[in-house]
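Before anything else, here's the structure in question.
Missing here: one protein chain of the complex. Every other protein chain is in place.
To keep things simple, chains are lettered A and B as they appear, and every chain counts its residues starting from 1.
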Amino acid sequence: MTDATPVLSIRDLTLALPKGADRDYAVEEVSYDVARGEILCVVGESGSGKSMAANAVMGLLPKGVRATAGEVIFDGQDLLTLSEKQHRQLRGLRIGMIFQEPMTALNPLMRVGAQIAEVFEAHGKYNGRERQDRALALLEEVGIPQPDRAIRAYPFQLSGGQRQRVMIAMALALEPELLIADEPTTALDVTTQAQILELIRDLQQRRGMAVMFITHDFGVVAEVATRVCVMRYGRIVELGTAQEVLDNPRHDYTRALLEAIPSNVIPDIREGERPQPLLEVCHLHKVFRSRGGLFKPAREVRALDDVSFSLARGETVGIVGESGSGKSTLGRCVVRLERPDSGSLSLAGTDLSALRGDALRRERHRVQMIFQDPYASLNPRHRVGYAIAQGPMANGVPRAQAMRQAEELLELVGLGAVAVDRFPHEFSGGQRQRIGIARALALNPELIVADEAVSALDVSIQAQVLELLEELKQKLSLSLLFITHDLRVAAQICDTIIVMQHGRIVEQGTAKEVFLNPSEAYTRQLLDAIPGRAHEAAMA
Amino acid sequence: MLYARLIVMRLLKAVVVLFLIIIFNFILIQLAPGDPAAILAGEAGATDEEFLRQLRERFGLDQPLYVQLWRYVSGIAMLDFGWSYRQGMPVLDLILARLPATLLLTGTAFVLSLGLGILAGSMAAARVKKPSGSLIMALALIFYATPLFWVALMSVVLFSVYLDWLPAYGMYTVGAGHSGLAYVLDVAKHLVLPATTLALFFMAIYTRMTRASMLEASQQDYVKTARAKGLSPRVIQRRHILRNALLPIITLAGLQAGQMVGGAILTETVFAWPGIGRLMFEALQQRDYNLLLGIFFFSAALVIVFNIITDLVYRLADPRIKEGS
Partner (left out) sequence: MSFFARFAQNRGALVGLIILTAIILMAILAPVLYPESPWRMVQRPFLAPMEAEGFWLGTDTMGRDVTAGLMHGAWVSLLIGLVSTSVALLIGVPLGAVAGYYGGLIDDGLMRFTEFFQTIPNFALAIVLVAIMQPSVTSIVLAIAIVSWPPVARLVRAEFMSLRHREYVEAARLVGQTHGTIILRQILPNTLSPIIVLASLMVATAILLESALSFLGLGDPNVMSWGYMIGAARTVIRQAWWLSFFPGVAILLTVLALNLVGEGLDDALNPKLARERS
């Protein structure tokens, strides 16, 4: 399937970071080849330097980063020795690239067709009319609905998946020998991701390109990779065929990464009679309105449409859905950061949906939240101990006592009491998430809502935080409402799963039922879209 | 259709704002120490009992406040800004006679400052960290920090007193009786100093803003995409960076309109340019507050018109605004 001579050959590449960075080299002595007709996946967690070599290939290294050793051979010449002008002649023509953020990767002021035509213009190909025709053909090829309309559209009129298709059309416009895809599906929903992966695989096979695919997600690797290169701290940890690396990882780090991926093995439900419900949500509705003007009609988005479910004491309920499904709104309504339009939210007999003002403030300690973004969830100006103690203090606990509690909580989440006097910026993402958990626990809440609490973390860290949550659940018999877009994470930690789409509950049941015998088409679609699932099924 | 609706909306808003300014003027007159009639008449008119009586009657100063307010508002609604005792003319006529000169001066200065500012700003953005780029920014900072009236005075000293290149005062040579092209050239010659001085300050603002905005835009993902296409730096700079960077400049230009009026007052005062800024200075000196308030109202109206125009331009430039939202 692969030709003997590689299209791209990276030899002992070392890239130096500017002084003052957290390490000296972005990548060190990295060597790999990408051959015609293969997809090489470069995998690594954040900070592994996985994108850097690709930037060197494109001649798009960030300012201050420079190559100090090695070579990058493409078509017999060392790309590192090219002048900017020579490099430019390769970009777009013989090497195409797509990026992570489809929402910002297109010029917001230019029509899609013009942006594609620019690729031809940059390399002096075809004339005006012909450029448009070819752009149209490309849009058709990448499967954009109504390409004749899309060509005249501005980027903001397209969805994220469609924009990524436009990016792919641009990258492939001049039929490059090498395509570099830098986390091209990371910002997309799981079903869109599946479609884009399909498209890339399809185009690659049809055109026989060499593809360098950069990702952090082993599921994606299992979907597309011919060969895999695992990176850590700027060095290659393991390099081999997809089968070797995924099935028989030789290096501990690769093994740890693969093990950290939440598996499809679903823990058994704890048996026993259902205790009485702690939280009962009945017919919850929430509509977001953009306010219209005098002549402008108001726009409405139904974020929650007749949502009902219940959560028992000590139970973990998972809310699963793609972006726009209303899952986050549901969580925000339960903690009363949003006010539902109608319906009731009863927590052990108290209807939270009806409370306002001071009455609400006094009940707030009963439901707490763990937030998504470890960098935004702590006030940069407050010491960690104070951040945790704020809650008890606002509820009348004396400062000294609240600070003592904070120390105990920090011990509990595995950070140690010394953390109280430090500022958030001294901690890593995973550690901050532990602080966030400690803060949520500080008020002894009856219910904790975790909103995408592990989504922003690298997979190995994610596993640790999930482990901590599991441990705390047992120890403190927590009741948890766990909101996530990641079905595997949900499978691992939840007793009950609720699948949401367009503000409605599509399916709910025990984790086993939902995963092994989904009754709704949408649930099946979501499950099928999980990257790497086929591979795992084969392994099992 | 969309534009028509927008213009109607903006005009309605403008009417509200202008109405508020009238009320504001009215409150000012009430709050001012002393007899409102005397204030309206100014010091010069204070001695003339007949004029004061006339004023009291016109504004109903012996009537309850709401009647006074009603008379004042309805007067201005009928474009009756009252009488300037000192100049012996209706305020409206005075303002209208001086308006073209101000429009010529501010219009020229606006075009000059925007054009040169964007040019200098993009040059500075392309030369970050280079001496030439730093020099542009240093000059911009100095012009930004220099009092406008002082630049005006110093340019008079330099260019008309010492070098004798350009006329320092007025809008045309008095008594020369030029007509046709000669007249245009004469006015243009008189326009050079005031327009350049007025433009310098605003040019500094646009230069700084353009540079910052372009540096910001050049960090965006779409610029990386453009580079990945193999486009030349020149095309990227012009088509991708500058175009996006201009959007905030349009907004800024709208906000600067009010400043431009302030600048015109100072420049016209120094260069004896016969516009409404100079008229305002004269009104100040003669304590002709009725005229002063009239000019104030009029300058606010000018700014509002200009804001509506920049709003429309922004909508033309940014496709995202046309579609709903």
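Just so it is clear, a contact is a pair of C-beta atoms (placed from the backbone, for glycine too) under 8 Å apart; a residue touches a chain by one contact, two chains touch by 3 or more.
Just so we're clear, the structure is a prediction, and the values are computed from it rather than from any experiment.
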Tell me which residue among B:Leu20, B:Leu96, B:Val111 or B:Val184 touches the hidden chain in the full complex. B:Leu20
Which listed residue (B:Ile76, B:Ile118 or B:Leu293) would be found touching the missing chain in the intact complex? B:Leu293
Listed residues A:Ala376, A:Val418, A:Leu516 or A:Ala534, member touching the removed chain: A:Ala376
Can you name the residues of subunit B that touch the chain not displayed here? 17, 20-21, 28-29, 31-33, 39, 128-129, 141-142, 144-150, 153-154, 156-157, 161, 212, 215, 219, 255, 257-259, 261-263, 265-266, 269-270, 280-281, 284-285, 287, 289, 292-293, 295-296, 299-300, 303-304, 307
Touching residues (missing chain, whole complex) on subunit A: 335, 337, 361-362, 364-365, 367-369, 371-373, 376-381, 387, 390-391, 394-395, 436, 439, 442-443
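Going forward, only the chains that are shown with their structure count from here on.
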State the interface residues of subunit B toward subunit A in the complex, per the touch definition above. 5, 9, 220-222, 224-232, 235, 239-240, 243-244, 247, 317-320, 323-325
Residue numbers on subunit A that touch subunit B, as the complex places them: 58, 60, 88-93, 96-97, 99, 101, 104-110, 118-119, 121-123, 154, 156-157, 167, 170-171, 290, 293-296, 299
